[in-house]
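One protein chain omitted, others in place.
Which chain is which? They are A, B and C, in the order written, and residues in each are numbered from 1.
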Amino acid sequence: MMMTRRYLGLYLVAATIAVLPLLIPNGFYLDLVIRMGINAVIVLGLNLLIGFAGQISMGHAGFIGIGAFATAVLPTHFGWPPFAALLAGAAAAGLLAAFVARPIFRLKGHYLAMATLGLGIIINIVLRNEAKYTGGPDGMPVPPFTLLGLTVDGDRQWYWIVSAILMVSVWASINLMNSPFGRALRALHGSEVAAQVVGVNITRYKVTIFVMSAVFASLMGSVTAHYVGFVSPALADFGHSIELITMVVVGGMASVFGSLVGAVLLTALPQALATFEGWETVAFGVILILCMIFMPRGLVPTLAARLGGRRP
Amino acid sequence: MFAEFLQFLFSGLTIGATYALAALGFTIIYNASNVINFAQGEFIMLGGMLAVYFTDAGLPMPVALPLAVLIPAIAGALMARLTIEPIKGAETVTLIIVTIGASLVIRGLIQVWLGKASHGLPAFSGEKPIRLLGATLMPQSLWVLGVSALLVLALWYFFNRTLTGKAMLATSFNRVAAELVGINTGWVLFMSFSLSAGLGALGGILVTPITLTSFDAGIMFGLKGFVAAVVGGLGNGLGAVVGGLLVGVIEAFGAGYLSSAYKDAIPFVLILFILFFMPRGLFGVKITDRV
Amino acid sequence: MRGMLRKTIGGMAFAASIMNSAIAAEPIKVGSVLSVTGPAAFLGDPELKTLQMYVDDLNKKGGLLGRPLELVHYDDGSDANKANAFAKRLIEDDKVDFIVGGTTTGSTMSMVPLVEKAGVPFMSLAGAVVVVEPVKKWVFKASTTDRIAAERVLTDMKKRGMTKIALLSDTAGFGQSGKAQTESVVGKYGITLVANETYGPKDTDMTPQLTKIRNTPGVEAIFVFGFGQGPAILTKNIKQLGIELPVYHAHGVGSDEFIKLAGPAAEGVRALAPALMISDKLPGSDPQKPIVANYVKAFEERWKDRVSMFGGQAHDNFFIVVDAIKRAGSVDKAKVRDEIEATRKYIGTGGEVTMTPTDHMGLDLWSLRMLEVKNGTWVEAQ
Partner (left out) sequence: MTLLSVASVSKIFDGVKAVQNISFEVDRGIIFSVIGPNGAGKTTLFNLITGVYVPSEGDVRIDGVSVAGKPPHELAALGVARTFQNLQICMNMDACENVMVGAHLRLDRNLLKAAFRFPALARRDRDIKQEAEELMRFVGLEDYVGARADGMPYGALKRLEIARALALKPRLLFLDEPAAGLNPKETLDVDGLVRKIADSGVTVVLVEHNMKMVMNLSDRILVMDYGKKLVEGTCDEIRHHPDVIAAYLGAHA
């Protein structure tokens, strides 16, 4: 029963991905869907950290920025091949995360929030100030992604690439959370001391998942950069970090499919509100509040509970 | 170069005092409900914007300013009633999102209603700078510093000497217990929100002659206020003010001695170090979790 | 407060045009992505108001080529990445005939690849010179650049025999690109930057930077590159520190609002601005007088708000396309593009515009006037 149950949602996602291209009327909607996919992967990684392990990060956009700018700067200024740049970005993000993680995860709650927020802001300031390389606040164009002489261009291609990444991430996340590793993570969320006394080295697990989500973010930062063909530090600012957390919470903490729903809805929302003429901000705020009041656990878990099903 | 040093210090204290005022708001609400209210900055903005609006509308100061404090105070209570109370006890992250939602609503409404331009207020005691050992300080800065000092004392008295204040503290430590001894925790929640909203607005009015204000001024205050409150140690009024001044002074010295381009990053680096060695901030209470 | 749920001006446009019993033909779609909220709202807001105003206005007059206009606008919240997404929407979904906007350089540059690929006439309102250098086939901007601003100020300084100056720029796009341009051209004028500081657009006190500048030996003038409230606070801080050096501001502060914010400290400050900002003081002989006067009148009547040079830029860029469409007699994108490039001696609020295949900006150094605050108001500096 577990098996089919576990992957039910995965098949659903696969089906959606397969039929979507037939329903998409024009390039704008394709673009929107691709952005949803990219965000979904990032939010998935963040949810492993916030939702499953219960460790907040308010600076994750910083890691996206690292990936995005590695992808923009290294090929443009140093002639690196894009793929190498992408890996370098991921490595940089991972190393930075690993380096700060130990001290940072001695902190809890709002202090942890503060520390991660600071980290993100520092990264953003660096990106803004090193204009010589990053183009400063105005950002810079990004060369197309090429690998073994093949160049990715055209939104269709990106659609399938992002979809593939998304599928793998969803599958891996489900597996991970139902493995000894994942249980240990969720356990330290539930009770750190309980996890410790059964042998979980909580610091090591916090660090590992933090690094992992940072790498996720960096990789997708690179993908965004290549896809959009342009990067600006706004990609790495505080507002974007909050946006991502919002996706996690609205979709549903500790819910793989919540991450997807959250990413899809909140990527579409600004487009939907774009025509509200100055009222976007108000509308967005109201929607956030209502979501939290009427489904504090997030859309997917709340609905799942309503339908009497278990949490995916 | 003592004059230079002193000038940087004055600058730092001026900025720091505005951060401190913001941080105090965080402290009050945190003490009463363990909520970090990311909308605190918006109350500061409200104070400034409304003061400008009412004075431009021709109301005399004695009417305009109280109004500019009263309305945010009511807004604060409303926010508590409509957004916080329905989800009390939810996860930290959820509460953060809700307060962010509230801040968006306030900011958005002001932007639609009062527009996007920047505004200023006349300084309370003139624009004539005070000269001291070769450095200068605006009288308005003294207003801000003075009022922050008074507020800390008032808050200390309120939370440690008055029944209401103690009731608030009790609620934050243990809601159930507080209810058992007959404290109306719902009321405490509204009380704390409207109190910190009112104080925030007051601060907003005080700083506007120095910092100017606009619909989006609250973002900066909210962020820096949160930082200051955490560095000082959440829930500690004195800590909030020290934290605020610290951040301000570090920024000023950073800009003056190191690099104006990186002055905003410098405080964060230092703060990270402080937190690494003092995980609960400068004045935070150490808690050993019972098992 | 304007109609809140108004999707686009489209609805009204139709209503209007039908009332004037004009033929309600397929509308001409004007696309725009502006920073109406966020840090650059100060620029984007008047730009949008101007576009709305003239789209309605043209529709009342029976539209363009007998067709009504429809303004499709999106607010990028000053986020370049959002601008890119909205540009895609304008091109792919709304299928607009041309695009005005990109308030900031970042937003513009994120849209450029898309318009170049799709081949849509694109009038940017951004300041940085990178928008039009190198020349991009579909990208124009008949609004002043930061390089013009820098050179204009430096010329004035040179005239006054200054050789050592301090540059103070904001850390946002406007200031940073202005800083880069200034650094690249100072040499030409035999001027050196003996101090080069920055400040955050939302900073509330710049006395540390100014103290450093004051203590730098030989500084003869301060050149501030920024807009919004920053320059106003700076001006106050300069006064506070008792710095007597002449102060120059780039374009972007030449408004009454600046004087209101900076108060008495503003006295004697010099700033660049197009003729628009001193419309009432322009001599009747000034070729820009009529157009400027009309714009000011129309804007203040419709919005009960002061004009800003940024709104003026929206006006100029919009009408350059309108004229181009008239000349082309159709909205065929290629034809319109060629006609825009063929713009000659168009007199706008920002100066006289003459486009060429090698110059998609078309303004000269003198399109910006050097203003000075005298007894609490802007006058042209001698």
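The criterion applied here is as follows: contacts are C-beta pairs under 8 Å (C-beta built on N, C-alpha and C of every residue); 3 or more make two chains touch, one makes a residue touch a chain.
Keep in mind that what you see is a predicted model, and the values were worked out from it rather than measured.
Student: For the chain that's not shown, point to the residue among A:164, A:194 or A:290 touching it.
Tutor: A:194
Student: Across the whole complex, list the residues on subunit A that are touched by the chain not included here.
Tutor: Against the missing chain, subunit A presents residues 54, 172-173, 175-176, 178-184, 186-187, 189-191, 193-202, 208, 212, 254, 310.
To be clear about the criterion, only the chains that are shown with their structure count from here on.
Student: Quick one: label the inter-chain contact graph as line, ring, star, complete or other.
Tutor: It is complete, because no pair of chains fails to touch.
Student: Which chain pair shares more contacting C-beta pairs: B-C, or A-B?
Tutor: A-B
Student: Counting in whole Å, what is the centre-to-centre distance of subunit B and subunit C, each centre being its mean C-alpha position?
Tutor: About 36 Å, centre to centre.
Student: How far is the middle of subunit A from the middle of subunit B, if each middle is the mean of its Cα atoms, in Å?
Tutor: About 31 Å, centre to centre.
Student: Two-or-more-chain contact residues of subunit C, please, as numbers and ranges.
Tutor: Residues 4, 37, 171 of subunit C touch two or more partner chains.
Student: For subunit B, which residues are shared contacts with two or more other chains?
Tutor: If we look for residues of subunit B contacting two or more partner chains, we find 111-112, 261, 264.
Student: Residue numbers of subunit A touching subunit C in their complex, please.
Tutor: Checking each residue of subunit A against subunit C gives 26-29, 31-32, 35, 128-129, 131, 136-141, 224, 228-230, 232, 234-235, 239, 270-271, 274-281.
Student: Which of the residues in subunit A come into contact with subunit B in the complex?
Tutor: Going through subunit A, the ones touching subunit B are 50, 56, 100, 103-104, 106-111, 113-115, 117-119, 121-122, 125-126, 129, 193, 238, 242, 245-246, 248-250, 253, 278-289, 292-293, 296.
Student: For the complex, give me every residue of subunit B touching subunit A.
Tutor: Its residues touching subunit A are 36, 82-83, 86-87, 90-94, 96-98, 100-109, 111-112, 223, 226-227, 230-231, 234, 261-262, 264-265, 268-269, 271-272, 275-276, 279-281, 289, 291.
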